[in-house]
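In this view, the complex is presented without one of its protein chains, the others remaining in place.
For reference, chains read A and B in written order, and residue numbers begin at 1 within each chain.
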Amino acid sequence: MRTPGLAAQPVMLLRAGLIAAALAVWQAVSVSGLLFRDVVPSLGAIGGALVRLLIDPGFYGHLGTSGLEIGLALVIGGLSGLIAGLVLGANRLLGKAFEPYLYYLGPTPKIIFFPVMIMWFGVGPGSKIAMGVISCFFPIALSTAAGMRQIDRVLIRVGRSFRAAAWQMVSKIYLPAMREPIVNGVRLGLGVAVIGTLLAETKLSNRGVGFLVINSYSTFDMPRMYALLIVVFVIAIGVNALVGRLGAGRSYAKA
Amino acid sequence: MRAKLAPPALGLATLALAIHDIQTLIEVGTINRFVVPLPTQIAASFGRVIVEENVLGRFLLTAGETLAAGVLLTVVGIGIGALLYRFRLLRLACETWIAALASAPIVLMYPLFLVIFGRSAMTLVMMGFVAALPPVILKTIEGLAGTRRVLIDVGRSFKLTQAQQFRKILFPAALPSMFVGIRLGLIFALINIVGVEFLINFGGLGQLINELAERYDLPGTYAAICFVVLVSVCFFAVTGWVERWLRPGD
Partner (left out) sequence: MKVAGPILVVEDIVKRFDTPDGALTAIDQVSFDVAPGEFLAVIGPSGCGKSTLFNVIGGLVDGYEGRVSVAGETVRGPHPALGMVFQEESTFPWRTVIENVAFPLEIAGVAKAERLERARHFVALVGLAGFERRYPAELSGGMRQRVSMARTLASEPKILLMDEPFAALDEQTRLLLGDKVLQIQQELKQTTLLITHNITEAVQLSDRILVMTYRPGRVKRVVPIDLPRPRTSEIVSSDAFGHYVAQIWNDLREEATRGMRDAEAHSLRAGAAS
């Protein structure tokens, strides 16, 4: 959000102040023992756990496993969502017939499908990837279908008037015109794929970041849990911002 | 008129055909019946599950948790949203943070909440509340900030105090956006609550699925999943109607 004329200084100062205040309150609560000590570990303990985590090569193995699962889920779910969205957006009959299913099935808790995924894909990474796939398929398909429909009709007529071939229509007109909705769909899909995959890992896995989180719980290593959560949040928010930045390209607001 | 019925008919027909095909494939053995039970078996176990597993009680439990989270979301979410709107600097500082949080896997903190609140309904309510908070706050701010300039000027021309301005102009004007936010919040809350019920094996409907799965009651598990999906779909649809009903002239 841009506000011309308002210096960034006060905002940055306030943010720094808020963070400092939050950390101070945290540390105070931790030291005072108001809450059960281990629930609010001292900042030092969390910091230490964070460092130990980041220098542990084993951690990166787990991070890689999760990353791979999420990545594959996005590729599979994303491609199938894209194709489904293109088809449903292009054909009015198919769209009206099947899109409601996607629309209403989208906001349901996907993790409850996990037992079925385990039966179908085993206890290994397969079931986690499957969780990620069914999580991200819906937002990507729906955004793509909506994107197809909001394309300015006149642009399609321009393409036809120049006798563009079908593949030229898709690559030079449809896809560029849909860039924004597709990117938004992918960002949403990324978010839910991360959730689906990591939650599945907490339920049944012996590798991955989700496994590490639930493992900290069962070993009651709270500082490590906080450290893991911090890392996950930073990565998730960072990747989301990155996708948004990359996807926006040059801002050429619609004329 | 016929043309209007064609698409839903196509959708339902495809669904019926798919179920029929699955039934056949399982009967001839192409699909392993110990991985996917016969659709007829699944349908048959609906009744059994509903009676034996006290589905009504579980439904009420989950609904209660969601409602509790919803109340918290409304009070806290709108409160924080109004606060941020009121203090511009605070809003500039925090809004992007909250938007960023909306894309973070908050629900992954459930083991933390387990430690804090134990295996109880409180964990579920708090989890639903925290995970669904960002959209409520953002929509509240959006609604308040989107009040048409001219309406604010009308208030000022009548020399309304800050509090009156908020109560009589800003709040009503922002109500539609707030409803959208609360609905989003309720839906996210339900999804997260059911999910965590499944994960921590405690609570209502989510826990049912977990239990049936651990008992290897295949048809029952599938039936329970179908039931939960149905509940979720109905909740989504009903809240949608209520929201539209509360926003006449849109």
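In this text, a residue touches a chain if its C-beta (ideal position, glycine included) is under 8 Å from a C-beta of that chain, and two chains touch if they have at least 3 such contacts.
All of these numbers come straight from a predicted model, not from anything done at the bench.
Participant: One chain isn't displayed here. Which of the visible ones does it touch?
Facilitator: A
Participant: From the listed residues A:Arg15, A:Lys172 or A:Arg207, report the one that touches the chain absent from this view.
Facilitator: Answer from the full complex: A:Lys172 touches the omitted chain.
Participant: Check each of A:Val51, A:Leu155 or A:Val234 against the chain that is not shown and name the one that touches it.
Facilitator: Spelled out, the listed residue whose C-beta touches the missing chain is A:Leu155.
Participant: Just name the one of A:Leu43, A:Ala90 or A:Ala164 that touches the chain not displayed here.
Facilitator: A:Ala164
Participant: Kindly note down the residues of chain A that lie in touch with the hidden chain.
Facilitator: Residues touching the hidden chain, for chain A, are 152, 154-155, 157-158, 160-165, 168, 172-173, 176-177, 179, 250, 252-255.
Everything below uses one rule, namely that only the chains that are shown with their structure count from here on.
Participant: What residues on chain B touch chain A, complex-wise?
Facilitator: Where chain B meets chain A, its residues are 6-8, 10-11, 14-15, 35-36, 89-90, 92-96, 100-101, 103-105, 107-112, 114-116, 187, 190-192, 194-195, 198-199, 206, 209-210, 213, 218, 221-222, 225, 228-229, 232-233, 236-237.
Participant: For the complex, which residues does chain A have touching chain B?
Facilitator: Result: residues 1, 3, 6, 10-11, 14-15, 18, 38-39, 93-98, 100-101, 104-105, 107-116, 119-120, 187, 190-191, 194-195, 198-199, 202-203, 210, 213-214, 216-217, 220, 222, 225-226, 229, 232-233, 236-237, 240-241 of chain A touch chain B.
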